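Below you'll find the structure, written out as structure tokens, and then a few comments.
Excluded from the complex is one protein chain; the other protein chains are retained at their positions.
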Amino acid sequence: MIGQSGIAIKNIARADAASVVELAKYGVATLHEAMGRVGLLNPYMRPIYPGGKVCGTAVTIFAHPGDNWMLHVAAEMLQPGDVAVLATSSDNADGMFGDLLATSYRARGGVGLIIDAACRDTADLRAMEFPVWCRAVNAKGTVKATVGSVNTPVICAGALIHPGDVIAADDDGVVVVPKAVAATVALAAQARERKEAGTRQRLAAGELGLDVYGMRDALAKAGLKYFEDEAAFEREAGR
Amino acid sequence: MIGQSGIAIKNIARADAASVVELAKYGVATLHEAMGRVGLLNPYMRPIYPGGKVCGTAVTIFAHPGDNWMLHVAAEMLQPGDVAVLATSSDNADGMFGDLLATSYRARGGVGLIIDAACRDTADLRAMEFPVWCRAVNAKGTVKATVGSVNTPVICAGALIHPGDVIAADDDGVVVVPKAVAATVALAAQARERKEAGTRQRLAAGELGLDVYGMRDALAKAGLKYFEDEAAFEREAGR
Amino acid sequence: MIGQSGIAIKNIARADAASVVELAKYGVATLHEAMGRVGLLNPYMRPIYPGGKVCGTAVTIFAHPGDNWMLHVAAEMLQPGDVAVLATSSDNADGMFGDLLATSYRARGGVGLIIDAACRDTADLRAMEFPVWCRAVNAKGTVKATVGSVNTPVICAGALIHPGDVIAADDDGVVVVPKAVAATVALAAQARERKEAGTRQRLAAGELGLDVYGMRDALAKAGLKYFEDEAAFEREAGR
Amino acid sequence: MIGQSGIAIKNIARADAASVVELAKYGVATLHEAMGRVGLLNPYMRPIYPGGKVCGTAVTIFAHPGDNWMLHVAAEMLQPGDVAVLATSSDNADGMFGDLLATSYRARGGVGLIIDAACRDTADLRAMEFPVWCRAVNAKGTVKATVGSVNTPVICAGALIHPGDVIAADDDGVVVVPKAVAATVALAAQARERKEAGTRQRLAAGELGLDVYGMRDALAKAGLKYFEDEAAFEREAGR
Amino acid sequence: MIGQSGIAIKNIARADAASVVELAKYGVATLHEAMGRVGLLNPYMRPIYPGGKVCGTAVTIFAHPGDNWMLHVAAEMLQPGDVAVLATSSDNADGMFGDLLATSYRARGGVGLIIDAACRDTADLRAMEFPVWCRAVNAKGTVKATVGSVNTPVICAGALIHPGDVIAADDDGVVVVPKAVAATVALAAQARERKEAGTRQRLAAGELGLDVYGMRDALAKAGLKYFEDEAAFEREAGR
Partner (left out) sequence: MIGQSGIAIKNIARADAASVVELAKYGVATLHEAMGRVGLLNPYMRPIYPGGKVCGTAVTIFAHPGDNWMLHVAAEMLQPGDVAVLATSSDNADGMFGDLLATSYRARGGVGLIIDAACRDTADLRAMEFPVWCRAVNAKGTVKATVGSVNTPVICAGALIHPGDVIAADDDGVVVVPKAVAATVALAAQARERKEAGTRQRLAAGELGLDVYGMRDALAKAGLKYFEDEAAFEREAGR
């Protein structure tokens, strides 16, 4: 059951490395579209500094409000390329993660953190270039008193994430790509980018999206009426 | 009626270009004060990167939640120096605008976007230096299914904006200057800046605002009492 | 009584200068921990630009919503090294402080502002490197009509602050160190940093926090169970 | 200009009384639909007790945060059947209105209040059956120091309201019907209710909206596919 | 994948009726505890009137912001005792559901609605005693333009819900009991209530929870120190 405490799973199946490498080439918006417009975490998840970017496999953490004990348990499960993903049993904005844990995570191969709570030591994290996406920045410390879980499925910022899924994050937010579809999504993202490149060229040359995408008929059918100017509109409206 | 759908007005009366050039010299706070402390959009509207600045004439867009169709319709109405301004029929934070639309808008002469919803591809927009003010950043994509309007009056983030009004935005937020008063407001802003320059010099030299603005009598009349220290206050309060 | 209006106290007892110098060496998170995990202002208080940092003695201001009169009164009480701290009688996000007041404050020796309201002219403030922590950025101007107080105790963003207390702020937020404990807290912060330096080295070398902090027994006692993999867990759960 | 202070207009043109009587028969949702899905105030405006309902002509008030002076000025302009509508120059949740003002408003013929701020004495207001829609309940008192305006156009909770417009409010929220379209909207509301009565009967008898509204073809065209059960879906998805 | 559009599953496996009857005897807080403190939806989900209560099997709906088309599709899938549960592809507070749909749902056997969006016609719904839990009340109407899904797994207000799961809701909020554990949870809830009945009697007689639950030793071990009065504490603190 989602949200069960007391479980630490040591070994997990991760998305294949080749797919992660491929997915890392694309932005969050592109991956979300390539999956059929799904997989985003709630947009209240923001990077602690602009320009950060990460793509890796999820080690999931379930913790209780004001208690960061499980972040230490998770360190042991991290492998190179992993992104830690923390969900809590209820809304919380305490500063569960700081530069010491970042040092530890990096030493174990961890490449980033997605935390539906807060982090602190943000100047250090920026200096270390350890990217974090969180709901708040907060110096508030936490206790280590109640166990949660590591590597069980979690709902983090509204998205269901399984251990080993691919997590990609950039300035636009965070997206999860389930490991089963990682390869397919990478292909779809590539196709989308190719198509967009052509579109971008046409738009940059001044062509209109209305024509590039062929929207004029559909707009008319949907009821859009054009008027030369406001006076023309007022005349038709009989005012 | 504000919020009517299905209308696209091709040609609008814009504020005169000279006034726009003049208004562009001042910050949002100055323009707001120069108008008599009005015209601001709600402060939840924030720039996607610091240091962006825009001043131009509004092409207004009315859209429905989760639907960015009208942003494409608006592209055709953009003229050099225009700022697109999008309002929605209800609160929404989907990512309606990204780098493709920005490419198109720039190609048509658009110089910025004010959107009471979200945008995405923010790293690209920053790289392009295409400034956007929005209520959120969100990779969430949208549909193109329901028509709104272009170039009708809108209420965007709590402010009434007519097509052709001047929109100025910087790190402090967004302000609308109605086209009818654009020239007058530019003069008032200039006068205000001049006066502030003198005040700034006196304050920088250590003079107090209390004296520069002559506030001491009014403060006393309004009931402010000075005490040498806390002990003096406690004595008077009879504690 | 907290929140009484009409009082301006000219001279206050400030935390001793040596302690302030010492406290300035540490980050907000460290000071909060060194005090026993207390003293933080609500995390909605954010810096107007990243990398700002301040540590000084509080001149407190109590103001009413939409009225920045007392910020001018406070200028006269500022001494070199002071940080102005403004609380309001009810929630407000008007732009009470801008570059003119910053010019005046700096001329008097003020080194920063903590304001449980908004500020404006943020691009100028960043250029001046005058650091401000606030609940919002807002160009909205204010009136000067109703008196509050200066140098009385205030509750600012949920923290009780007395005039002369030490205020430290950085990217992680804002903390108040009561002047009576300033020296003690400085020592505790120093001790904490020393200890953390050793821990950091061990973590950077790949040791686990579980071992560095000796958490394994406590975790087991608290009910955490390890499983080799998900299959092992499913077997035990009898599913 | 919207938001100008210092203006009190004594006599206003009100929507015709017959239209107000007619509009009073319908709920807020019906009126909003009858106008073409426009006219609603932001849903953060809530009634102070369930079951309250009002329909009357707007006397508009523009006030500053924490200052309820203009509510007293407006009392003089109230005529029987008027609804007072207050907007502020910036977001505020002070308790600007209580049982004394309600007593005065009722004595002058006022029938309700829409206030984009807070009210207090809510138990008394409920006992008096004086309906109020507001953004918050708050005992916080206000000053009387700065003038705003009465009977100028305002933007209240995101909607543009002119003096004399019809305001209707119930448990679902608040809607404004511009006086120029009051009669037309009343007719459209009546037509809508008649049509809905027939639909309600069919739905109550167990007919499906899919058939009553003839949606099946459009759904298929839009891409909805039916599956007998999850197994059938999984088979088709080839999983 | 969670959030896939275009799928309508006609027949689903529902939790067994006997378990639903049993679970209906307990409050949301009890069920949440009986499951091991999991299963709650986010507390922003509130009933539209106090005292409403529902327990039934979920028919799940996935919809897009501002679009209530799928609520009509779901009506056909409702069976007696079902609770409709709607999630959206992004945060939205439009009024997607009103008295007409409630009439239809009731005719099909539906007993309530959980909607992570808004509803309207709330006075009618209260009169009908059709209970709804939602994030907001809003008269705002919606379009019918884009298909979502019915009877696929959804994440509603932060909780994962499968078609056929048990949904219980009361004044305290909403909880989901996965169908696989419905019977077990009913037993655990019964046991908990029995135990609480005994505890309640002892507490009502004036016994302390400290003694009933035997907490005194643990509190001392965790560091709680008792002082006769404030003076005693100050003495020990050496102040």
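Of note:
By written order: A, B, C, D and E. Residues from 1 in each chain.
Definition applied: contacts are C-beta pairs under 8 Å (C-beta built on N, C-alpha and C of every residue); 3 or more make two chains touch, one makes a residue touch a chain.
The model shown is predicted, which means the values in this text are computed figures rather than measured ones.
The chain not shown here is in contact, across the full complex, with A, C, D, E.
Considering the full assembly, D:A139 is the residue among D:A139, D:L187, D:A220 or D:A237 that touches the omitted chain. For the chain left out of this panel, the touching residue among E:I2, E:A15 or E:V28 is E:V28. From the options A:N42, A:T57, A:N92 or A:T122, the residue with contact to the unseen chain in the full assembly is A:N92. Not every partner is drawn; the one left out touches chain A at residues 64-67, 89-94, 138, 140, 143, 145-146. Chain E residues in contact with the hidden partner, per the touch definition given at the top, are 27-29, 32-33, 37, 40, 43, 46, 50-51, 170-173, 175, 196, 199-200, 203-206, 208-210, 213, 215, 218-219, 222-230, 232-233. Chain D residues in contact with the hidden partner, per the touch definition given at the top, are 5-12, 49, 69, 72-73, 75-76, 93, 95, 98-101, 103-104, 106-108, 118, 120-123, 126, 136-141, 144-147, 151, 163.
The rule we apply is simple: only the chains that are shown with their structure count from here on.
Chains that touch both chain A and chain B: C, E. Although chain C and chain D carry the same sequence, what matters here is overlap: shared residue numbers make up over half of all numbers found at their interface. Taking the mean of the C-alpha atoms as each chain's centre, chain C and chain E sit 38 Å apart. Along chain B, residues 5, 37, 89, 91, 93, 138, 140, 145-146 each make contact with two or more other chains.
Chain pairs that touch one another, listed by label: A-B, A-C, A-E, B-C, B-D, B-E, C-D, D-E.
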